[in-house]
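With one protein chain withheld, the remaining protein chains of the complex are depicted in position.
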Amino acid sequence: MSQWGYVAAGWLVVVVAVVGYATAVLRRGRALSRRLPPEERRWL
Amino acid sequence: MLREATLVARKDLRVELRSRVTTNQVVPFALVVLVLFAFALDPDRGVLERATPGLYWVAVLFCALLAVQRAFAVEAADGIRDALRLTGIEPAGLYLGKALAVAVQLLVLEVLLGLGVVVLYDTALGGWGLLIATCLVATAGIAAAGTLFGVLAAGLRVRETLLPLLLLPALAPVLLATTRASEAALGDDTAEGWPWLGLLGVFALVYLTAGLIGFGALMEDT
Amino acid sequence: MTTRLTNTDRPGDGPPAAVDGGPHSTASPATRVLGVLVLVASGVLAVLGLVASPADTELGETVRLLYVHVPVVAAAYLAIVITTVGSVAVLWKRSQWWDLVAGSAAELATLLTALTLVTGMIWGRPTWGVFWVWDARLTSTAVLFLLLLGYLAVRRTTTDQVSRATRSAVVGMLLLPNVVIVNRSVEWWRSLHQDPTLITLDPKIDGLQLFTLVFGIATATLLLVWLLIHRFRVAWMAQRVEAHELDDAIAVRRAEAVGS
Partner (left out) sequence: MEPVVHLRAAAALLGRFPALAGADLDVASGEVVLVRGPNGAGKTTLLRTCAGLLPVVSGEARVLGHDLRTDRRTVRRHVGLLGHGTGLYDELTVADNLSFWTRAAGADERDAVAALYRLGLAGRLRDVPVGRLSAGQRRRVAFAVLVARRPALWLLDEPHAGLDHEARDLVDDLVRDAAAAGATVLLASHELERAEPLAARIVTVNGGVTTEAAGVA
């Protein structure tokens, strides 16, 4: 595996993990907000 | 508060004297661990001899785990948690008392294990000053951390698996420090070991403080 | 209301349906701006790190791994600090808001510490020919990862909200001190053996490389803040749903009693 291979692997792992986690959080947020009356959806 | 701590410690130790769990079960377990290490590392190839301090302290950590689990299994009997909270004993006193009892049992274990190592691995003990200091300070740290995580896991239905997961990683630096300090003590340059003792002292202080702060809140839950 | 799931890491969402005025997800104007900012910054970082900055004389192309490894490490430690501060606030002021912040930050810290380990190992392969080396930084990160798993385990196994807050706060409070003690002890330990250490923050790089590195850390911090806001709002809503379930249980129990 050339040096570029490792660089690509490193970057890819981070991007995929972050995007995957962010999507999961956003999706869970949307699902939960459907189960709550509007005024309770935010802490403020 | 100290009066309450000694009261609790004496009670725990008396329970141990009556039930003899540590002496009848944990000590034999420790010796088994030492023997298994010997099987694994084939004594005459020198590896065992070099690794003795490390193996000794790994065995001590496992025994500490069992001693802590035992200390809180005693409290899990019916109605005792409620009764303890109704006595009005300061949580800090309860924490120190239980930690003291665990520490005393650990020291006894360490001495017995030490004999086991001397006999089984024919280790020449030396550097007594550093060795004893390391044992004392390390035991304080292990007991402080063990008691804190012990009460934290008590009452949860997964406490048997949660306690090792919480305690052992936290004790990683203790294992490192005690092993290095013991190596220095057994070897020639004991001066090398003292910084590790400092680290053990810091560790013990951090966990004693956390225990005094956190124990009350942890006792509060149903 | 369909959401356009774009491939960017902040999928935009359609306008909230007219009938229900409230927010429809954890997004808000602020997070949208921040989200776009993070996106742009990551794009610039990619260009800088992969294309613009020169290969390192000594490390060759693998220096580009640093532009993602070091920012992740920085974000992980920032998340740990937030968790510890939050946990102390929970014990001191019994505040539920801080409990949710600490819980969210700890989850992020676990993800980022895992990424630190993975990128560290990917870095290790070309540099030392082996994935895992008992190098001071990698070892302490590994222990930190185990401590975080313990924190998450405590948080998951406790059902009662109040005792969950207390127990995770005690573990959370100990994260930062543990990190310091572990790093200190591993540093001394490895220095006894002088084997290759991971060239971390200062491989005598300068100029564009240094700029890229610092820019990377800034981007990671923004990303952390963005993720924390969203994760916190999810935690807040989850806790509200739990509270509702509780109120229903009280109502049902009371109806049962009066009825029977």
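The first chain written gets the first letter, and so on, giving A, B and C; residue counts start at 1 in each chain.
The definition used in the following text is that a contact is a pair of C-beta atoms (placed from the backbone, for glycine too) under 8 Å apart; a residue touches a chain by one contact, two chains touch by 3 or more.
Being a predicted model, the structure only gives us computed values, none of them experimental.
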{"item": "Neighbouring displayed chains - absent chain, whole complex", "value": "B, C"}
{"item": "Selected residue (touches chain absent from view) among B:M1, B:V27, B:A51 or B:V74", "value": "B:V74"}
{"item": "Sole contact to the chain not displayed, among C:V33, C:L208 or C:A249", "value": "C:A249"}
{"item": "Where the unshown chain meets subunit C, residue by residue", "value": "159-162, 242, 246, 249-250, 253-254, 256-258, 260"}
{"item": "Where the unshown chain meets subunit B, residue by residue", "value": "4, 7-8, 11, 14-15, 18-19, 74, 77-80, 82-89, 220, 222"}
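Operating definition for what follows: only the chains that are shown with their structure count from here on.
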{"item": "Whole-Å gap separating subunit B and subunit C, where each centre is the average of the chain's CA atoms", "value": "33"}
{"item": "Averaged-CA centre spacing for the pair subunit C and subunit A, given as whole angstrom", "value": "11"}
{"item": "Overlap residues in subunit B, where contacts from two or more other chains coincide", "value": "none"}
{"item": "Residue list for subunit C, restricted to those that touch at least two other chains", "value": "none"}
{"item": "Residues on subunit C engaged by subunit A in the complex (per definition of touch)", "value": "3, 5, 7, 9-11, 13, 20-28, 42, 46, 49-50, 60-62, 64-65, 68-69, 72, 97, 111, 114-115, 118-119, 122-123, 125-126, 223, 227, 230-234, 236-238, 240-241, 244"}
{"item": "Touching residues on subunit A, where the partner in the complex is subunit C", "value": "1-4, 6-7, 9-11, 13-15, 17-19, 21-23, 25-26, 28-30, 32-43"}
{"item": "Residues of subunit B touching subunit C in the complex", "value": "148, 152, 155-158, 162, 165-166, 169-170, 172-173, 176-177, 180, 195-196, 199, 202-203, 206-207, 210, 213-214, 217-218, 220-222"}
